[in-house]
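Here the complex is missing a single protein chain, while all its other protein chains stay put.
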Amino acid sequence: MREIKMKVNDEWVTGLVKSSTTLLRFLRDNGFTEVKKGCGEGECGACTVLLDGKAITSCLVLAMQADGREATTIKKAGDQLLEALKKAFVKYEACQCGFCSPSMIITARWLLDENPRPNREEIRDALSGNLCRCTGYQKIVDAIDYISRGRNE
Amino acid sequence: MSDGGIGKAMEKETFYVVGKRLDGVDEKAKVSGSVIYADDFTMDRMLYARVFRSTRASAKIKSIDTTAARSLPGVATVITAEDVPNNRSVTSAVGQSADVGLLQASHHVLAEDRVRFYGEPIALVAAEDPDIAEVALKLIKIEYEALPGVFDPEEAMKDDAPKVHGDNNIIARWKLRRGDINKGFREADVIVENTYQTQFVEHAHLEPESGVAWIDDDGVLNLRVATQVIEQYREIAHILGIPESKVRIRGTLIGGGFGGKEDLTVEPYIALLSWKTGRPVKLTYEREEMMYGRHKRHPYKMRYKHGATRDGKVVAMEATLISDSGAFVYLSPWVLLYSAVHSTGPYYIPNVKVDSYSVLTNNIYTSACRGFGGPQVAVAYESQMDILARELKMDPAELRAKNYLKTGDETGTGQRIESKVLLTKTQEAAVKALGDRSKPRAPYIKVGRGFASCWQSYGRMCYLHDTSSAWVGMEMDGSAVVRCGIPDLGGGQRESLRQIAAELTGVSLERVHVISTDSQVTPLGGTVTATRALFMSGNAVKLAAEAIRHDLLQKASEMLGENPEDLDICDGEVFAAGNRKVRIPLAQVVKAIKSEGNPLEVLKTFRAPVAEPITREIIEGQVFPDFTFGSQAAEVEVNTLTGKVNVTKIAGAYDVGKAINPKRVEGQIEGGIAQGLGYALLEEFIEDKGIPQNVSLTTYILPTSKDVPDIQSIIIESGSGKGPFGSKGIGEPAITATAPAILNAIYDAVGVRIKKTPATSEIVFYHLKERRQNTGEGVNC
Partner (left out) sequence: MDFIYEKAGSLAEALKLKAGYKENGVFIAGGTDLLVDMRNNALEPEVVIDISRLDEINYIRQEDGQIKIGGVTRISQIQRSSVVQRNAQILFKACREFANPLIKNRASLGGNLINASPAADMATPLLVLGAKVVLKSVNGERVMSLEEFFSGVKRTNHRNDELLTEVRFNEAQGKRCEFLKMGQRNGTSIAIASLSIMFDVADGVIKNPRVALGSVAPVPIRAHKTEGALHGVEPSLGNIKRAGDILKREVNPITDIRGSAEYRREMAASLLLMAFQNLGYTRSEL
């Protein structure tokens, strides 16, 4: 067991972890339950967070690898683009059961950093590691497309 | 004596909330990450459970030794079948109590002396942390002795097949008999006969099965669990041998169900472990465990024969349906019944003969999955109709139009269709929505289009005497509380209730609080299954809210000096419909009513149409309250060099009666279509002699955002549904037509008829190769 310390949404979080503890487990055990476990093998994307600004599946990162680094979940305050995405998701009803929503929004947030005005094909490509079983992706793409088009102005 | 105009006032003409694309309150919580799903919940001193499962498909348990597991530091307890007070659990009629004789289904909570499928639960472990629980599983020593197994339903029907339970593997039979089938085929000019095969499918909801159980300070066993059926508390009480009044299920907002959380999943295990240890216990399934340990959609083998006259009237239909029930019965008899009833498709056919069988095997057990037997037969009947049209050299749309059911027609069971039937409208709308035909993007690509029409019941079988109860109460300040037991799967079940209550009481949406899904606090709303949630609980809330509305209008009319039929309520204000200046705050009206000793709280029960129990094998009469009718159209690209099928455009048009919130209806259509696309092209859970071959999401292929195109969803509103405000259900109908629409599109593109789902690239490739050899036609070159 070793103690790690990392920044999550602007707060420093410390905890004891085993070598095999994943970043996903570390985050959920420390109260960040908005990060979901869907499969544990990087296939469903429900555990997506930003790690130093890059969208990754936290179930495939060892907590020890994240020592000293920064993670962002959808609960990060003061991020205007994140808030705009959340509003768009509500407006377009891009959440049904909501289980994939935190991960979809975080991946979208990362996408808009890489590509401020993605078209629908680019949005679909960016989301291809995030599974949704309820919505058929339609309104999720619509919501992100709405934000993308807004940034054209 | 007149009612003072109240009756007229109750008939709403203007809608402020219902029918609008309003933002849901629950959605705001979902995007903020604040929803506490089942696995997000922890308690002090909580233990973590794991399930020890069979790695054999058919075997005797010679011995099981849990000593090493028990002695592992950190393990609180290990439970096997002998520790379970009542190990046999009956699931003959979930949530209700109809005993249906031969069809009574039971399963074992934990395996006793024998295992019947790979993944069958044998023992339970509870430990201080999940890693210790996992190690404990590995320490359980078990010795199996192989028993013969049977893995194909038709094999299992034979007299000499190994028996999975008792002395007969056939656990359900249903028939349809109508007219004179031989006469019908004699009248036919064209006969089309084919066999179709569908596959095991996994629900693949993103949230794994999960729950926490604990004993509260009243000695009541609480289960906070993701379930579609909170009425399961009765079954838990039975398993533990404790009074039903001492078990409370608090349902969570669920991360997807689709029938996967309809039967008992984690509930009996956490209940047993918590009861034994006296501590809270959490169990969350691993993804692999969901794949091989929990039920799948029934695979069906379907032999269909249609006869039609030259002018396109279908005069005869004969079918044999065989479903694989897997190792335990669960809901197989009812899924089979749905299939038999829906097997004709939404068509009027005068001569019908259907024989259906559900058969036990040592494969994974099968049970509820979105559509409940409807999507499987749709693959068959809509492929048949497409083939028939081509045989008759008739436009497939014209053939459908000539045979669609009409209001007043009788179905294959003799149930009279009461609602409007707008199938032609849905078919035209779906096809039109595809727009211009796409041009092939490469020489080896062929583009094709197809459509399919479907029907799917909403509301449970009438003989179950289904009910749903809801309570609506007004607060002093004019806000409102709705209490209804119905779980919310993510389809906005709760939001619809909020909208209905807001519409009728005039309370603004944000000021209506809905508390749901608690078996001891909220009136039981029934299951969220069978596309019944809006129909049943929506009607229950409507009844309760209407009663409140009645009292509000009565009092307001006294206070304003206006006739009640001239008043309306919206956004917390009662006003004269013709003159908004004449108004009074709702809160004032409420206070006045309450001060006179009327608490303004109403509990109502909505009762679905009832029918006699179905006791004969031949199904006759009214089976379901009503049906939803719809059509889907798809455009596909077929890569003739690889066989890969890509859906480029897809549309679904449904008559939903009335859309309480169009956004939500569209969401159901879109989600159903995506699942249907997976069903048609990608998804298959494979077992080889009962041993699972693909238990991971790398090998069980789900549609991603790159596999599903933009979806057009078209809402048609006939107003003729039995749900609130003339609505119908959409949850299951949304998936039923997708697969056959895609299969028909493949035929249009490359002239090959795929009669097996999923239509993988390899299957399409070899069909193409065979066609080339038979016709001598080149493909792209």
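The first chain written gets the first letter, and so on, giving A and B; residue counts start at 1 in each chain.
Everything that follows uses one rule, which is that contacts are C-beta pairs under 8 Å (C-beta built on N, C-alpha and C of every residue); 3 or more make two chains touch, one makes a residue touch a chain.
Just so you know, these numbers come straight off a predicted model, no measurement behind them.
K.L.:
Among the chains in view, which touch the chain not shown?
P.N.:
By the stated touch criterion, the chain not on view contacts A, B.
K.L.:
From the list B:Ser34, B:Thr67, B:Asn86 or B:Gln693, pick the residue that touches the absent chain.
P.N.:
Answering carefully, the residue with contact to the hidden chain is B:Gln693.
K.L.:
Can you say which of B:Lys313, B:His513, B:Lys591 or B:Lys644 touches the chain missing from this structure?
P.N.:
B:Lys644
K.L.:
Which residues does subunit B use to touch the chain missing from this display?
P.N.:
442-444, 639, 641-642, 644, 646, 682, 686, 693-694, 696, 698-699, 701, 703-707, 760-762, 765-766, 780-781
K.L.:
For subunit A, which positions touch the chain that isn't shown here?
P.N.:
2, 18-20, 22, 40-43, 45, 48, 54-57, 59-62, 64-65, 107, 110-111, 125-126, 128-130
In this text, only the chains that are shown with their structure count from here on.
K.L.:
In their shared complex, at which residues does subunit B touch subunit A?
P.N.:
23-24, 26-37, 39-40, 131, 203-208, 253-256, 258, 284, 286-287, 489-492, 663-664, 666-667, 670-675, 696-698, 702, 704-706, 708, 710-711, 713
K.L.:
For subunit A, which residues count as touching subunit B in their complex?
P.N.:
It comes out as residues 18, 28, 33-34, 36-41, 43-44, 46, 73-75, 86, 89-93, 95-102, 105, 120, 123-125, 127-141.
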